[in-house]
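I'd like to ask some things about the structure below.
For this view, one protein chain was removed and the others were kept in their places.
Order of writing sets the labels: A, B and C. Residues in every chain begin at 1.
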Amino acid sequence: MAGSTFGQLFSVTNFGESHGPAIGCVIDGCPPGLALSVEDIQPDLDRRRPGTSRHVTQRQEADQVEILSGVFEGKTTGTPIALLIRNQDQRSADYGNIAVQFRPGHADYTYWHKYGVRDYRGGGRSSARLTAPMVAAGAVAKKWLNEKFGVEFFGCMTALGNIDIPFQDWDYVHQNPFFAANKDIVPALEEYMDGLRREGDSVGARLMVGATNVPVGLGAPLFDKLDADIAYAMMGVNAVKGVEMGDGFDVVQQRGSQHGDEMPPSGFKSNHAGGVLGGISTGQPVVVHVAIKPTSSIRIPRESMDVHGNAATVETFGRHDPCVGIRATPILEAMLALVLMDHVLLNRAQNADVRVTTPVLHLDSGT
Amino acid sequence: MAGSTFGQLFSVTNFGESHGPAIGCVIDGCPPGLALSVEDIQPDLDRRRPGTSRHVTQRQEADQVEILSGVFEGKTTGTPIALLIRNQDQRSADYGNIAVQFRPGHADYTYWHKYGVRDYRGGGRSSARLTAPMVAAGAVAKKWLNEKFGVEFFGCMTALGNIDIPFQDWDYVHQNPFFAANKDIVPALEEYMDGLRREGDSVGARLMVGATNVPVGLGAPLFDKLDADIAYAMMGVNAVKGVEMGDGFDVVQQRGSQHGDEMPPSGFKSNHAGGVLGGISTGQPVVVHVAIKPTSSIRIPRESMDVHGNAATVETFGRHDPCVGIRATPILEAMLALVLMDHVLLNRAQNADVRVTTPVLHLDSGT
Amino acid sequence: MAGSTFGQLFSVTNFGESHGPAIGCVIDGCPPGLALSVEDIQPDLDRRRPGTSRHVTQRQEADQVEILSGVFEGKTTGTPIALLIRNQDQRSADYGNIAVQFRPGHADYTYWHKYGVRDYRGGGRSSARLTAPMVAAGAVAKKWLNEKFGVEFFGCMTALGNIDIPFQDWDYVHQNPFFAANKDIVPALEEYMDGLRREGDSVGARLMVGATNVPVGLGAPLFDKLDADIAYAMMGVNAVKGVEMGDGFDVVQQRGSQHGDEMPPSGFKSNHAGGVLGGISTGQPVVVHVAIKPTSSIRIPRESMDVHGNAATVETFGRHDPCVGIRATPILEAMLALVLMDHVLLNRAQNADVRVTTPVLHLDSGT
Partner (left out) sequence: MAGSTFGQLFSVTNFGESHGPAIGCVIDGCPPGLALSVEDIQPDLDRRRPGTSRHVTQRQEADQVEILSGVFEGKTTGTPIALLIRNQDQRSADYGNIAVQFRPGHADYTYWHKYGVRDYRGGGRSSARLTAPMVAAGAVAKKWLNEKFGVEFFGCMTALGNIDIPFQDWDYVHQNPFFAANKDIVPALEEYMDGLRREGDSVGARLMVGATNVPVGLGAPLFDKLDADIAYAMMGVNAVKGVEMGDGFDVVQQRGSQHGDEMPPSGFKSNHAGGVLGGISTGQPVVVHVAIKPTSSIRIPRESMDVHGNAATVETFGRHDPCVGIRATPILEAMLALVLMDHVLLNRAQNADVRVTTPVLHLDSGT
């Protein structure tokens, strides 16, 4: 395929650019009979929306979604669901001074080399704004998965720069702009971000995302592995540079006698695996960790060149997130939901029997 | 697709089980005119082959490949290249005692739940033996990429359990069974593995893999991102639990002013990105890090159950790698080659112009 | 894929229903740099548009297309081109009396059996209205193919019911509502259609469609055959029940000494093949014939049942084409253009060399 469609059987075709007339997607393969309205989709879009705190880009977008097709009398019909979001606050003028310069660490350089085209308007197709339609599509998947199997999604930021964010309670995630599952650390995070903004710099972040009540048996033993598809989905989100399943890079130092999750008849005793063994879901919670790099659009001057090959000093003003990780939690949840949804449909085709049977025990390694 | 085909335009369909009559693959989409014989493929298979040192499984397999189609008068014809490897040393009897038990951390549990089938013979389809056909296919991709663009692949182990392996020289990689780019550490690694074997335990490892002279412009801005496809390929290799591009999880603590690779007209000053920006190759070396979990088939007794739901204590004898990371370097190289090959063909379709133009500077972050 | 995407590398994802808010498509894989505006697309939509003569449905739709993405500063950027057409004249009330009845010969019966959903509004997703986005996408493909290779598309009606329409001149096609390449027969066709309308019945038609200056070498020897993909595209158009390449069913009675197109160095002496040999284009004109069945929505009472399994006598009023073949020419041209476009991109990937080299001689068998 040509690179704008995600998923095989629950497939989402994404379109639009950051500063074009509109963005959106077409969801093909949604089963018929799901009650669906804008109210099911808008809340996740609102969680991802820019301009909601001083710590994210100040671009004002309502991100109001319109359902163009696929729903009749309040229910999905099995036909494609087209979702449309009109762009509203495209101040392209802001980008005038970087129209011909390449920002170090930014996609503008590679896009230009590939296509021979320079869409200088806020990153064009490479903008993180294109995750909005995925969040909308993910909301549809989440609803279906929840109604059918009780799947619940969770996600939070676990580190911002060099500040680790210890887990306290999922309830806190919705009570601060950082998606931190910790209320005591919020003032430190705010102070840190305020400092960054003053310096005109940016920083990375670490996030955790996962799901519970995932049916056992999703995935395949060779390719179409559930964890491989999750890695593909996560690494495909803007700025992600690392993906871990379960214990991730900690496994390097682990012994087999320590890593393999024991499973007496009473249930798994731990979840080092992160819910996937041999590419197939165990029924335990799926747990993923993700590393997000610092934004490349910063005010601090950087050495670069322009499209003519001349030396250039790049200073990026305009409206940018100083830490793209802050708004990334709903995006990662949506991508995970899309992967799980696709695999449930694949599993139906392959085995026609999707069950939630395994006692669900551990969100993490249990140690 | 049904889950045994890798790649869109250079697509490899894998077949076989660890203890069936044969394993192999069909490569579809190889361009015509490539000089190709068994001699081009066998060396990489030999690097991956079991039984070559006391530190890996003692199963004896010549892994001799036969080319069944797609080559005429010594050259590829553009038709599918079928590669066949007959299994020779299938001592299924070794598995008798675990025929009905689930090994903690092993794919047998999830495979059984998905398909309702129990192929107890050495992991069946979930066995790492199925990476052999991918290594064979990867050798074809490597040859074509090298002839067309001079692409070179590299890979080595960077940590074995808690022993870090500092980089000394690529030449050393071929001189020890661990694929360590370091000659002084080899005795320590041997001693460590000997101890593990005595204990009947296993351990994880960390590997680096990459490529130089990668054409600029491979990948796409949304899905079909080069790094997303690499993450998919790597996470799909048996036992991999984490994947990093370039600086990987280190980006969490980095500032934008530090991470973004400056690029004056004289060339990139560093390679924090690992050769990919916005999902598209920069022309710098592609650099990937991978975490491999400890083998789940160990002698140390573990608490589990059997297919009837009864409690079981599992002790796995038979022939197993105590660290699957040891033989993983050629596998990871092959998977990277397959991803790059597919993207070169995709790029031809999308842009008909694949170039190696960028000064290649840094294998790693340059710091 | 989930069934609403056409094409592998130039892929068109279609959405919408006949009486929903909008219809449209997302074109993914269009090469960058093509000058494109609404003016390039609208003319073909206008050729297909309903309500343009008394011989077609009287539904009034401007079918005005909006380009939502993929074009910047008047040129394609390589990103998805989203095209939107708002529905305007959805008089669903017209369908009230058939909301629960199945029309003999209509898709409503099978759609209901598959999805368990009844979208009684003008055929819902099964409506021929969904060909409008394909015509729009085809216009993009036509423009690119014409600029790159000089490909020209042609099409006409060759029979309406039992009236054969002998070929006179391509110029006439645009001068009558039947797309007849014959001016003298138009009065007979009009009289015939007026009679049909009075009777409340419908009739079938036969059409020819093709292209000249098609590059040699498009297609593949096994699957992805150019003629197989054309057959798929044509049989997928609403109401099509038969597809022929070149001489089609006439080959049954032909001898090999008569059918095989001789090709001295001066060029092909005939085109019985219809431009494809062994699944690959010869460079001669591609020639396709198509049979279109009579519309199933007619006023004449027919024996059927309703969704409850009760007997029903169905008489369909509302606005329907008495011969869907009348507006089908631009649809078939568009589908052919999409197939050729996809194959040109596939060929680039496979061979990177797409040429128009063969002397183009014959539109038909040359006899």
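The rule is simple: a contact is a pair of C-beta atoms (placed from the backbone, for glycine too) under 8 Å apart; a residue touches a chain by one contact, two chains touch by 3 or more.
Everything quoted here is computed from the prediction, not taken from an experiment.
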item	value
Selected from A:G70, A:P221 or A:P294 as touching the chain missing from the view	A:P221
Contact with the hidden chain (one of C:P43, C:P166 or C:G236)	C:G236
Chain not shown: contacting residue from B:L9, B:M245, B:M263 or B:A337	B:L9
For chain C, residues in touch with the removed chain	1-6, 8, 14, 102-111, 113-116, 124-126, 130, 159, 161-162, 201-206, 216-225, 227-236, 238, 241-265, 269, 272-274, 276-283, 291-298, 300, 302-305, 309-311, 346-347, 350-351, 357-358
Absent-chain interface as seen on chain B, which is shown	1-5, 8-11, 13-17, 20-24, 26, 28-29, 32-33, 66, 68-70, 72, 75, 77-82, 84, 114-117, 119, 121, 124-125
Residue ranges of chain A at the interface with the undisplayed chain	9, 29, 31-32, 78-79, 221, 345-346, 348-352
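As a convention for this text, only the chains that are shown with their structure count from here on.
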item	value
Distance between chain centroids, defined by C-alpha means - chain B, chain C (Å)	46
Inter-centroid spacing, chain B versus chain A (mean Cα positions, whole Å)	26
Gap in Å, rounded to a whole number, between the CA centres of chain C and chain A	39
Residues within chain A bordering two or more other chains	1-5, 8, 14, 114-116, 124-125
